[in-house]
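Only one protein chain is missing from this complex, and each of the others stays in its spot.
For reference, chains read A and B in written order, and residue numbers begin at 1 within each chain.
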Amino acid sequence: METIGFLLDGIFTSLQWFNLALLIFGCLIGLFVGAMPGLGSVNGVAILIPITFIIPPTAAIIFLAAVYYGAMYGGAISSVMLGIPGASTAVATVFDGRPLAVKGEAMTALTAAAVGSFVGGTVSVILFTLFAPPLAEVALRFNAPETFALMVMAFATFVGLGGDDVPKTIFSILIGLALSTIGLDLITGKPRLIFFNIPGFLHGINFLVLAIGIYGIGEMLWTLEETKGKVQMSKLSVNMKEVGRAFGALKKTIMAMNIGSFLGFFVGILPAAGATPASLMSYGITKQLSKNSKEFGSGVPAGVVAPECANNSASTGSMLPMLTLGIPGSPTTAILLGGMILWGLTPGPLLFTQEPEFVWGLIGSLYIANFFTLVLNIALIPAFLMVLRIPFAILAPVIFVLCVTGGYAPTQSLHDVWLMLLFGFAGYILRKLDYPVAPAVLSIVLGPLAEKALRQSLILSDGSMGIFFDMSEKPIAAVIMYIAIVLLIMPAFGPLYRRLFKKKQPA
Amino acid sequence: MSITNKITVKRAEIAVAVILALCSIALMIKSAENRITWNAEENMGAGFLPFYLSLGMLICTILTIIKFVLKRSPQSKDDTPFIDAVAFKFIAVTIISLVVLVLAIGYLGIYFSLIFFLAFYLRYFSEKSVAFITIFAITTPILTFLFFEWMLKIPLPQGISEPLFYPVYDFMYGGFSFAVKMIFIILTVVLPTALVFLTTRFIK
Partner (left out) sequence: MSIIKKLALVVVSLSLVAVSSVSSAKPFSPKKPVELIIPAGQGGGADEIARLVQGVIEKNDYASKPVIPINKSGGSGGEAMTYVKKKAGDEHTLIITLNNVLTTPVNQPELGIDFFNDFTPLARLITDTFLVWIATEGKNTAGVETFDDFIDLAKGNGLVMGGTGSMSEDELLLGMMRGQFGFDAKYVPYSGGGAVAKGLVGGESDFTLNNPSEQMGFYQSGDSKALVMMTPERNPAFPEVPSSYELGYPDLEYYMMRAFMAPAGIDAEVEKYYTGLLHTVYHDDEFQTFNIDDGKLMSWLEGYGLKDFLAIEYEKHGEIIKNFN
């Protein structure tokens, strides 16, 4: 096939020594930037755009792809080692990655994240090569009603995530959604919930502010209370036996890898969805389908593999709407798109036929970046683990510094740093009273996407919810919606189902 | 005896629930500044979702309060202190120093504020030597500067300390060769960092 030829060309181009050096350098920058709370591939890519005027476009793409992929891996590192999601795509990685690290199995968590990411990246490149052009058509037909149905499904996969206290769990979901409505209303252009007319609220509440507040500041306060500042981190040994054990633990995560890779890719190719819902849904579905779903959240490798696999798979997938439809799924792809336009490439349906070298060069270098990041990541695990050896009294202020800079950097406003402190403190108090905090973080990530899609659909349907259930007009939306409803209802029947299921098992 | 003993989990639970209920009501009032209706003639108003979401929040907090009154939740029966006195002191010091830090960032700029914050925090919580703390408190802001302003080109707030950085910027973007800059970085960053690592070994 012609495309495979182009892909191989892309791969070989990125293996030339100059490009390879750039690639490894890019992976390192990406890993580092991705691991810093509040910073992500967008920062790495943004500094790069002016450089791309100086180096040739091919080298620039390779560099960009490396930073992009490196940052995807990097997000998992801060999720596991610091308990702070480095980017929205790594939120779900915290759920099981952090408990693993606390249990002293950080090695397993990091290995699971690295291998999971690699598998996701590999599967998605294969899927991309085989199916990209026909899938572009699907992406084109995926409009507002379909997006909303997908968001409902993403929420539905998460019903089981809350605590035992139902009103408190629902409260947490609702407050996340309510906070996500702050800022300018896209549909009417009216400012909403601008408290005391502070202009800082105009840009809404960035998910990172809440996540860094709750998981960074809140977690530190929690640890301070638990340990009274006298904590000495657990002893960690890095030897071959540990490494073997870490890889051994991955055997049980094959299902998570499958779900993550395929679901991640297909959600990733949908415009405006991207890697975040993909990783969340993958975690939720893996948990629901798993035999030991009760253990999720207390540190199981599959809980790390599922979201990491999905977010890497989705980030390759999300190249498709960017290249063929010109729709950036994330700030990073937006800047990448800007870069493409500056290089004189027009995103659109013709890009695959007019500029195959560019497209397949990009995909090829994504793949090579994927491989080298895996190698780098595994090699650097001992270095990452050193974080756990830092005495808490020194680690704590460093984490506070990271939180403050990470809260400031994305929006360049001190207002967000104050909000972050507030969320950190409030989150800490609420957590002590058994209010689950994860649902709030998820809602603030998915809330804006869901609201926009819902209200766009309602304009099209003149206010009727029927648009989501119309099998003849919008079959995709309707099918997803029905699946979502089944998923929502399932937990209610869960106990019944389990009772029936258990009877069949001996003893 | 102390205030921390008086704040039991039970009291904290009800106080927080009431505060959250009040916040929900405030959110509802604030949402109602925009149209909150959704009917056949007019599509969903800008305030519709935030209004009903905060109404839902209010219902949830009321349910929590009812559970509390009926003693159905574990917290409603818990008379242990919400937080013990020692932890309270740690938490309070941390939060106050963070608030002072952010206040200082707005005025003094982040880099100098960080020096004071780190010096104070390490002095208070760790048993490290003055030499170690000094080196640590100065290297961290320098690393932060190099990482954000030089590598990522993200300006961080500098407040009144801004003019002090002009010569640094002149150096960063002046016509010096890459090698000169690298040597400079090694002298200002790598050496002190190495010192910190060495001191952690030899100085307590």
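The rule is short, and it goes like this: contacts are C-beta pairs under 8 Å (C-beta built on N, C-alpha and C of every residue); 3 or more make two chains touch, one makes a residue touch a chain.
The structure displayed is predicted, hence computed values, not measured ones.
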Given B:Phe112, B:Phe125 or B:Phe145, the one touching the chain that is not displayed: B:Phe112
Among A:Leu20, A:Ile187 or A:Val398, choose the residue that contacts the chain missing from this document, as touch is defined above. A:Ile187
Among A:Gly176, A:Gly284 or A:Pro347, which residue is in contact with the omitted chain in the full complex? A:Pro347
Interface with the undisplayed chain - residues on chain B: 112, 115-116, 119, 123, 130, 133-134, 137-138, 149, 153-155, 162-167, 169-170, 173-174
Residue numbers in chain A that touch the chain omitted from display: 42, 46, 49-50, 52-54, 140-144, 183-191, 197, 199-204, 271-272, 321, 325-328, 331, 333-335, 337-339, 341-342, 344, 346-351, 411-412, 452, 456, 459-460
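One rule holds in what follows: only the chains that are shown with their structure count from here on.
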Intercentroid distance (Cα basis), chain B paired with chain A, Å: 23
Using the touch definition up top, name the residues of chain A that touch chain B in the complex. 33, 39, 43-44, 46-47, 165, 167-168, 170-171, 174-175, 177-178, 181, 185, 187-188, 190, 192-193, 195, 217, 220-221, 224-225, 228-229, 391, 393-394, 396-398, 400-401, 404-405, 408-409, 412, 414, 417-418, 421, 425, 429-430, 432-434, 451, 455, 458-459, 462-463
Can you check the complex and tell me which residues of chain B touch chain A? 9, 12-13, 16, 20, 27, 30-31, 33-34, 38-40, 42-47, 49-50, 53-54, 56-57, 60-61, 63-64, 67, 73-75, 82-83, 86-87, 90-91, 94-95, 98-99, 101-102, 105-106, 110, 114, 117-118, 121-122, 125-128, 136, 140, 144, 148, 151-157
